[in-house]
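Of the protein chains in this complex, one is absent; all others appear in place.
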Amino acid sequence: MGGGSITTVSKNEFRKRDLFYVVPMWLLSLVLPNPVPHRKREFQKRDLIYLAILVVLPLLWRDFHFHHLMVLAGMNAISALGLSLFLGYTGQISLGHAAFFGAGAYTTALLTTQQGFPSLLAFIISAAVSASFAYVIGKPILKLKGYFLALATLGFGEIFLVIVRETPGLTGGVVGISGIPWFTFAGIVFDTYLKQYYLIWGVLIGLLIFSKNIVRSRMGRAFLAVSASEDAASTVGIPVAQTKLKAFVMSAAFAGFGGSLFASVMATASPESFSLNLSILIVMMVILGGMGNLYGPIAGAIFLTWLTDVLAGFQEYSLPLYGMIFILLLIFFPEGIGTRLGFRIVYLISYWAKKRRREKGKIE
Amino acid sequence: MPETTFDNIRLCMLKEAVRERGTMKKNNRSLIVILLPFLFCFTWATPAYVAGKAPYKIGVNLEMTGPWGEVNKIVRNTLLMEVEKINGTGGIGGRPLQLLIEDNGFDLNRAAANMTKFSRDKEVIAVIGPFEDNFQATTRAIAEREKITNIIICPSNPKVRALKQKWSFNIAQNDIIVSEKLVDLCLARNYKKILVFPAQIPLAQSLADYFKQFGEAKGMKVIVSKETHLNTDIDMTPQLIKLKPILEQEKVDAFYACTGGPPGGVICKNIRSLGIKTPILGTHAFGFGFFISLGGEATEGVEFPAGKPVVNPEQLDEGDPVRPVITDLNNRLKARYGTGADQISGHAYDAIGLLHASLKRSGDKATRSQLRDSLENTKGFPGCMGIYNYSPTNHDGLTKKDLIFIRIEGQKFTRVKFPGFE
Amino acid sequence: MSLLTLAEVTKRYEGVQALNRVSLQIEKGTIKGLIGPNGSGKSTLFHLISGMERPDSGRIFFREKEITSLDPHKIALMGLGRTFQTIQPLGNMTAVDNILTGMDRRLRGGLLSCGFWLPRIKRSEREALKEAKGILEFVGLLGRWEWPASQLSFGEQKMLDLGRAIALRPELLLLDEPAAGLPPAEVDALSKRILKLREDGMTIFLVEHRMEMVMEIADEIAAFHHGEVIAEGSPDEVRRNDRVIETYTKGKKTHA
Partner (left out) sequence: MTSWAYIPQLLITGVTIGAIYALVAIGFVTIARASQIINFAQGEFVMLGGVITFVLLNKGFLPYPVAALLAVLIVILIGFSLHRLVIHPLRKASLLIILMATLGASFFMSSTSNLVFGSLPKSLPPFSGSEAFHVWGISILPQSLWVFLATSLLLILLYLLSHRTFIGKAMEASSTDPMGADLVGISRDLMLLMAFGVSAGVGAIAGILITPIFYTSYNSGTLLGLKGFVAAVLGGWGKPSGAILGGFVLGILESAGIAFIPSGYKDGVAFGILLLILYFRPKGILGSPFVDSRRW
């Protein structure tokens, strides 16, 4: 069966242009990893390389604007990672994750400013609060499919905003809560961007390992099975509704972690930070990273955060440009940048391999 | 074994690739999409100066997009115009000013990111903006941390101003003096009972609170309604219907539409279409052309306190030190952009003017801290909005004297004076 | 009492009488074949047994417990596996993961214990992997163990479905036309596998169009027509039953 595909490939003429494409593609495919979602989901050597890069890079490139960007990207990446478990693996749409993000942020804000909780405790409680929200919401909602699920979650996000605005006694209303103390842990105050970078990316790596374990265990298989075919899943004894709910709650907990970090890094929490745009952004990160792999969302988060920062220089043109790029990315990379490029590269490499082999054949 | 598995995977991907072949042509184009951002990096838009010495860079962090986009464009244009003027006259000791303008898309993260971007660049000695209150909270915090002057061009709410502000200065008239001025207006008109209809924006809420506080101190009865409205509400009729009975029963003398942006005009329109004749009071945020065009004739007779640029300069008294400044700015804006001066362009003018003045004072080798100190020593600087006096304890430049009463007559802002209240 | 018992099961879609008072029994350790022309309600029967649909009336017992209106996954957990007429491979997973999914019922561990990758999870996963490879070998897919299921050929995907159902280690296995669309060689291999499963003590309920195969392997056969059992008994009895003959001589015209 390999032979068939090879012949079909060699029909496709080799173009000189491919030489120019392959280099940036190769670079990008290093950044946007794991082209094949259904590849074996164990840890690999390249993970160590990523880790090393993450640890060393901020020390080499001592530019705190870069650190700050990575901090922002990390916060988004945490919730994107959570969403990818729900969207990429379980195959359910959610446009309401900004609400869970916000719930986490507000919980931390309240606990640290008014109750004087230690940051770490507030951090954990925030995730718990978001998760319990998700449980209450998800139990009724998750029986919906496709568009209706998307709309229901979207509606939940809007309602969350309305409630936040309408309870100024608790959440400070539209003014929001400011003056949230820095994240403090074991006597270390995370006040500089470098420290915050290590804090957030440390949390992110922890969550990444956690979700990687989930994905390579029976839970992950259950998620994937539900997204592939609910009938087949239920005939091997996987409770579909329960599995969806688990995925939803877990992704909400991740978003809660992200929100809590957001509150203690930005030192403020106000409603318009958690609007529909954030939900869309998070979903976009997952899509660009490629559904059903765990590095994708992180890469997507870095990419989009950096993109918006670059666009800022274009003043009033920034948002229209952003919208245009948004649509173009969707049209050209509907299954994630990494995926497309991965296929493209392997196609080219194998083409060259084939070519060389053919030439060898001629010589002998 | 791994070898073979890799081959398998590669074959699978190959098949995928072949399945994709239909879309391969797109795929070539896809490269453009990848490289688009890269290209942006290189086509970075920064005005180049051929001046001999290195320029003083000033970061401008504005919501060029989003709800305040058009307003911020006015700020941007005024800043550019002023900077060209200053550089035309040799800048500061031969050092020109240079603006680095960044958009924050009405997004907290991006506002903060821009702030750090500026404070990282050692040549940037001050940052102007952002506009929205809740972003100021964050940028002020960054300013304190990175030790860079942050000039706030929009009145910000007390919660934000309560924060430690060694490095941030307020240009605009703050909500306290506006509320005091409005109380004066009520006393002059001798309104005894006022119904306040606050918007759900931080500014409006603090305005309502201060108005209640000062008004009741002066023995007025101030009712702040439970009903509120959002900045995005396109129809206030439902809320107003609920307020109508209160207006009638309580014999309210005046209705205070405590809001900013679009809702102002809508409220006037809706309240008149409900057949309510109660006089309407407004905030200084009413002092923009779009308010009248939005409200139509419903805005007749609306009164509010605002900065002096709202009315055209002829209506200001002779001998008012602010008058020539406004006239000059007004003419130059008209000549260049076709629109006259208003409060926003006034803020922009004052921001750059104050920077210019204090930079002159601290010479052509100013550091960030020197600039800050000389800003704090600003005394009696005549700007568009009024006379600025800063001190280490007071970072709000303006006072009540810098506001005037304005009444809308014949679809025009006309100044009204009351004996005893100037 | 026998392993599976259907009592007077009736199902009708709007207008159409899919099943009419069907009563069947399957003894433990036997292979029961179910034959009948298209649209005679065989697949509907499977859907009812495996809980995908609910009968209008009648009751279904499995291992002396009533499963008439249970959720599909509960029935599966009781040890009833099935394959589908239209194959449903989990295309977003590798072949071995498909099998492992089938073994989900016997693996333990919730979100947290999986997330923290506790030793016991690690151990059970390792054992499961070993067993899964065994099952793949049994269905003849060991060479493709790491392939995405979506990349396998039709026959391989059918075998994968079978493997997933076996991995459940069910007491009763419902096979919905396992041989449909397979080349003859693979059909023989398939029937060998089914017999092997029976030797391992699995009970099998088989819907099939290929008479010769059913006649060869089944211990007992029920013939279906218009949602009714028209004959039941050993292959020879059913082959000689004249209602079956006339049904099939009518049927023969439509499909060979």
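For clarity, chains are labelled A, B and C in written order, and residue numbers in each chain start from 1.
We adopt the following convention: a residue touches a chain if its C-beta (ideal position, glycine included) is under 8 Å from a C-beta of that chain, and two chains touch if they have at least 3 such contacts.
On a predicted model such as this, the values are computed, not experimentally measured, just so you know.
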Shown chains that the omitted chain touches within the full complex: A, B
Sole contact to the chain not displayed, among B:S293, B:S391 or B:Q411: B:S293
Contact partner of the left-out chain, one of A:P118, A:G202 or A:P320: A:P320
Residue touching the undisplayed chain, where the options are A:I287, A:A301 or A:I337: A:I287
Contact set of subunit A toward the excluded chain (per top definition): 87, 93, 140-141, 144-148, 150-152, 154-156, 158-159, 162-163, 165-166, 276-277, 280, 283-284, 287, 316-317, 319-320, 322-324, 326-327, 330-331, 334
Residues of subunit B in contact with the chain not shown: 26, 65-71, 200, 226-230, 232-235, 237-239, 241-242, 245, 249, 261-262, 265-266, 273-275, 290, 293-294, 296-298
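Here is the rule we go by: only the chains that are shown with their structure count from here on.
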Label of the chain whose CA centroid is most distant from the centroid of subunit A: C
Identifier of the chain whose CA centre is least distant from the whole-structure CA centre: A
Pair exhibiting more inter-chain C-beta contacts, A-C or A-B: A-B
Rounded Å distance, subunit B centre to subunit C centre (Cα mean): 70
Whole-Å separation of chain centres (CA-atom averages), subunit A against subunit C: 39
Overlap residues in subunit C, where contacts from two or more other chains coincide: 146, 148
Contacts with two or more other chains, residues of subunit B listed in rising order: 5, 9, 11-12, 15
Residues of subunit A touching subunit C in the complex: 1, 36-40, 210-211, 213-214, 216-222, 224-225, 227-229, 231-240, 246, 250, 292
Complex interface listing, subunit A residues touching subunit B: 1-2, 5-6, 8-9, 12, 17, 21, 24-25, 28, 35-36, 39-40, 63-65, 68-69, 72, 165, 168, 172-176, 178-179, 191, 193, 266-268, 270, 272-273, 277, 305-316, 318-322, 325, 328-329, 331-333, 337, 340, 342-344, 346-347, 350
Subunit A-touching residues of subunit C, taken from the complex the two chains share: 50-52, 71-73, 76-77, 81-82, 84, 88-94, 97, 100-102, 104-105, 107, 109-111, 114-117, 121, 125, 146, 148, 150, 153, 164-165, 167-168
